[in-house]
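Omission of a single protein chain aside, the complex is shown with its protein chains in their original locations.
Labels for the chains are A, B and C, by order of writing; each one numbers its residues from 1.
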């Protein structure tokens, strides 16, 4: 599976395929484009990636999630190019025998993708301006571009 | 919306409808029937409900979730009747501006449904036997049929 | 009064039946049902009771015209 897609993500199609006779819990996350950010009206987003690295790194994150939790299914796809309001920019699907693991793994995967995988968004606003945005700024806290503060860790505190 | 359905749940259809211009995060949970439980081979499940109470209580839980978190969407449906392996017995969809709230509210809703809403499953095994099962047994711990130990609370510890 | 039972309780009682004679409150009903079918006693101890779609406490006063639902612990999902 290619984890980076220039075509619209087929979120419902991916969900429809995500069944497993040993999986009692399916969790799906879809990150969709909002019409506003930080008080400004958003027209659309444009995503760019280092595709080969993003693909490999996403696959590695899914593998690590499978090592940590007993997952029957672990799928992730991120969109590139122009993504309109309400469209999906990223989808993560996890399935496991019980629900705790499916939720935890899903959160782990999306948090790591957002912090680590070389994908960038440019916000285009309705006033015609644009802004490269929402960068992971964990280096401000950790002092190291390779050290992140993950939301899934913060939840445990 | 009827939260109790004797017809197969249209999980992908419900997801397809779940968009909102202010929602940056959609989380879907589907509880599906596994082919085994406690080491026994399951043929199918049969769910029964006190439909009018289950409907009202599910609606109330969704309302409470909306009070606790800024949700753009909060949907839940539970199946009744015979549900085969890999079919969905319950679906919960939440959407919010940011992902933390959508995950937390989703978990809160499914945990409360499972503990509180008058719906019961009977497991039918491949050996021809059946068992009313998986009852919430929080009263063993709390001494009160109305006091539950929720998974979403345990996560914070 | 009319009594409705659900799930595992149907192994002990008809799904819906008439209970003749006076039953003062929910606690008394629980005793009556346990006496009627001793195998159901443990299950009844952990059930909740509802009248008119609302859960009612042990001391809830029952009327002859009530329909009482006996609600075992949930096992949905």
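Quick notes on this structure:
Following the convention adopted for this analysis, contacts are C-beta pairs under 8 Å (C-beta built on N, C-alpha and C of every residue); 3 or more make two chains touch, one makes a residue touch a chain.
From a predicted model like this one, the values you see are computed outputs, not experimental measurements.
One chain is not depicted; across the entire complex it touches A. From the options A:10, A:35 or A:48, the residue with contact to the unseen chain in the full assembly is A:48. Across the interface with the omitted chain, chain A contributes residues 31, 47-50, 52-54, 56, 78, 89-90, 110, 113-122, 132-139, 145-146.
By our rule, only the chains that are shown with their structure count from here on.
Taking each chain's centre as the mean of its C-alpha atoms, chain B lies 25 Å from chain C.
In chain B, 31, 110 are the positions where the chain touches two or more neighbouring chains simultaneously. Shown for chain C are the residues in touch with two or more other chains, of which there are none.
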